[in-house]
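What follows is an incomplete set of chains from the complex, kept in their original frame.
Each chain gets a letter, A and B, in the order it is written, and its residues are counted from 1.
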Amino acid sequence: MLLVRPAGTADLPALMRLAEASVPRLTNLPAHRERLAARLEQSTRALAAPVEAPGEECYTFVLEDHAAETPEVVGTASLRACAGAREAYYTWRRETLIHASQQLDVRREVSILSLSHELSEASLLCAFSLDGRYRGTPAERLLRRSRLLFAAQYPERFRAVMGVAMPGWLDDQHRSPFWESVGRRFFARDFHEINELAGIHSKSFIAEVMPPFPLYEPLLSDAARSVIGSVHDGHQAAAADLRDEGFTDSRHVDLFDGGLLLEAPFGQLHSVRNGQWHPVVIDDEVAPAGHAPALVANQQTGEFRCMLVPHALSATRQLRLSTACAGQLGVAAGQAILAVALGEGAREMPAC
Amino acid sequence: MLMRPIEFDDLEALQAIAVETGVGFTSLPDNRDFLAARIDETRRAFEMPDGAPGLATDPANYFFVLEDDELSAGVPRAERIAGCCAIEARVGLDVPFYNYRVGRLAQSSRLLDLHRIVDTLFLSSDHTGDAEVCSLYLRPQWREKGARNGTLLSRMRWLFMASWRERFPDRVLAEMRGRFDDQGRSPFWESLGRHFFPIDFRHADRLTGLGQKSFIGELMPRYPICTALLPESARACIGQVHEQTRPALAMLNAQGLRFEGYIDIFDAGPTVEAYLDDVRAVRHSREVEAVISERAEAPGVPRVLASTTRACATFRACWVGRGPDEGRLMLHPDEARRLGVSAGERLRVLAD
């Protein structure tokens, strides 16, 4: 049985393990004990606080597998209320300029990358890491989307636009051609070093070091140009899944590796649009086979729980949950639960 | 050898020079109408009376030729002209005068322990209204070393400007041809201009020479460009001169003209510049009285530069073989004839 719940300080060792296992290493999930401890504390505080508008909160969740005797944390994912709450969230924004000459009677399109703070205004899905054994299984979709079910219940805690930065393409030696051609010239550091610094410390050094002028794409190396807006091979499936969820490719790419940023108006996300409230009815006879899977989440902030269950509705549109599931979700018969039926591509159904 | 303003009858010679210099010499295109218009324009400049309104504010081009007056009378006029040079009194008033300025911006980050200067190319018209010395060319058959014809061409302009100081602004500049590779290509153009202009270097250069420069404003990258993003081959061109331009640069440096960070937008060759009153030849040249005497050996070695001061339109300059003494310069009657001066006239002279 798989379960998503808010992370607590006790999850620190598991988070360290997951951070170290990420491929590629994630800027926003540094394998740095104090930093992760602070994040866990921040998340717990945010869940307990009566938040009325998105601010510096960052909510961290973990995925627990209850198959073994003691539940095991096998994944984590975070949701930042506001990408640029304190400091600007920098991206490159791709723009096309038209250079036309009457004298020569020509018209040329010139692509540029402009430093942008625009996504500072968005909420951010980030720090997703899943134990290798669970990749490609329904666990991945559960962990990824559980955050959206949380957000769907507390729109006042989030922004009108939600973004996700996909790790960009790296070569066999884990080098980023985009970094080699752009970032290295200004930051004088290796890609991984800067990624770590940005993850552990403030990113204010970006403003200190990057000139504010746009880059002309034609002046970049071919290798760098070819990976602008790319997605790391290990994250292609994730990108596809997010597009399914309603995310679209934005004009923005990551400042360091040129990776694609996906974005979506909050209200247009599948999980937000199609979530339905159902009263719970306990029914241990539900067979997964007969039903499409659904994500379900309870209504409690601090004790938030999200699971994947058969989308078994009674004739009066009550959600039929097994005793075990209801127990894990902390809901009793008659209480309301938020459910989102998963569409295509969600064939596999875990036992619950 | 005699320096004097160009005249209408020199058109044949001027066109011969235009053909001889070829595409590399952009200010003299092989175009008879253009050259005739140029002579017309320069004659009007020379003939403007001292004290005329606009003298200190209008654009004006002063074009000089070096005439070999020792050839036998039978040699046609066109074959007597050994070279040319010019002064543009105020650049950029008719058509924009563009340069890149290499600006420096400190980038400093405590976190990264980084403190460095980022060089950036800014499109600039800072020299608008300054004077330019330009169009210097000496035909090969007059290049023997001891004759110092090149020095005469280069240096007589300072005497002219010193004598008609009110016709010129405070600052003067010279543009130097940039560095090219063995195949005659400009690495700077290959890395930068080529991406923005749908024409080749020579074509761009030729249009510029003809004053048809609106394509520059239309197609130039308008945002500043960090040199760190250019390949090393292009960076190595910034402010560097063509092999063959070194002697000319040395001559201008000796006069006090310095590279102040402005470069050509096509080939990155340096602009050297100075305040006119600081130029050595302006500061050190002085007026003396002409004394004509058969006792002076004629013609003597090219030792001291002498020029007339009476009227702009009849300006003459040449080498004389001896220096002034107590405010007087002794001239052989041949030299006096060459300069068109009579005894007691004021001359401006410059000893080495």
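By our rule, a residue touches a chain if its C-beta (ideal position, glycine included) is under 8 Å from a C-beta of that chain, and two chains touch if they have at least 3 such contacts.
What you see is a predicted model; the values in this text were computed from it and never measured.
Counting every protein chain in the full complex of this file gives the formula A x2, B x2.
The rule is short, and it goes like this: only the chains that are shown with their structure count from here on.
In terms of their C-alpha centroids, the spacing between chain A and chain B amounts to 63 Å. Within the complex, the chain B residues that touch chain A are 105, 107-109, 111-112, 114, 116, 118, 120, 191-192, 195-196, 198-199, 207, 212, 214-215, 218-219, 221, 223-226, 228-230. Every residue of chain A that touches chain B in the complex is listed here, in rising order: 99-104, 106, 108, 110, 112, 181-182, 185-189, 197, 201-202, 204-205, 208-211, 213-216, 218-220.
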